[in-house]
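All protein chains but one are shown in place.
And now, chain A:
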Amino acid sequence: MEGTVTFESDLNLKATELRLGLPGTNESEKQTPPSVRSNKRALPDMNEESRSKNYSSVTEAAGHGDRETAPPSKAQVVGWPPIRSYRKNSFQPKKTEADADAEATGIYVKVSMDGAPFLRKVDLKVYKGYPELLKALENMFKFSIGEYSERDGYTRSEFVPTYEDKDGDWMLLGDVPWDMFISSCKKLRIMKGSEARGLGCGV
């Protein structure tokens, strides 16, 4: 049947496709429902055959010839899940923050420095880790920050890099893993002087 052949070539492409999923996970395998037309076909060794037949019959029955239907959950089926578009739209901004890897847009956060007349913005996605970010900040504001130590923070300099996280708290830069930092950082502030001394001593 043409439907079956088409499906099998799709399956092969999927097998060689580069994806971000864990190796060994196969979307179509997970999503396969047993054949609804004959309950006898639920046995694992029959799965391959019944699965193809399922999808071809499903594809025809649903009339989605030109739409991607296998597996349904990954395809952006219009109208599914049944969530009001108003609600979907109100959550989109959060999704782009969390899913930074998948999206093409950068994560721009404001950077303020005590004593500087105006703020700057940096794209956190551009840096691979703290050392790179710190170097960029040093260049941007023409100061030097020294080294980070877990115990003492940034002791060698009178500048301390901090950031505001999702909860609204001011945190010392460098304590949490980089990925966690990127997803929770809302803005950066380079503190200077006496105020800076308070941080880094176990807040």
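Here is the rule we go by: contacts are C-beta pairs under 8 Å (C-beta built on N, C-alpha and C of every residue); 3 or more make two chains touch, one makes a residue touch a chain; residues count from 1.
Going forward, contacts and distances are computed from a predicted model.
Peer 1: Of the options "Ubiquilin-4", "ATP synthase subunit delta', mitochondrial", "F-box domain-containing protein" or "V-type proton ATPase subunit", which is the UniProt protein name for the chain that has been left out of view?
Peer 2: Matching the unshown chain against "Ubiquilin-4", "ATP synthase subunit delta', mitochondrial", "F-box domain-containing protein" or "V-type proton ATPase subunit" yields "F-box domain-containing protein".
Peer 1: Would you mind spotting which of A:Pro82, A:Pro117 or A:Pro177 touches the chain that isn't drawn?
Peer 2: In the full complex, the listed residue that touches the missing chain is A:Pro82.
Peer 1: Thinking of the whole complex, not just what is shown, which of A:Lys110, A:Lys135 or A:Lys166 touches the missing chain?
Peer 2: With A:Lys110, A:Lys135 or A:Lys166 as choices, the missing chain is touched by A:Lys166.
Peer 1: To test your reading of the contact rule: which positions on chain A touch the chain that is missing from view?
Peer 2: 31, 33-34, 36-37, 42, 58, 61-64, 72-73, 76-88, 90-91, 94-95, 166-170
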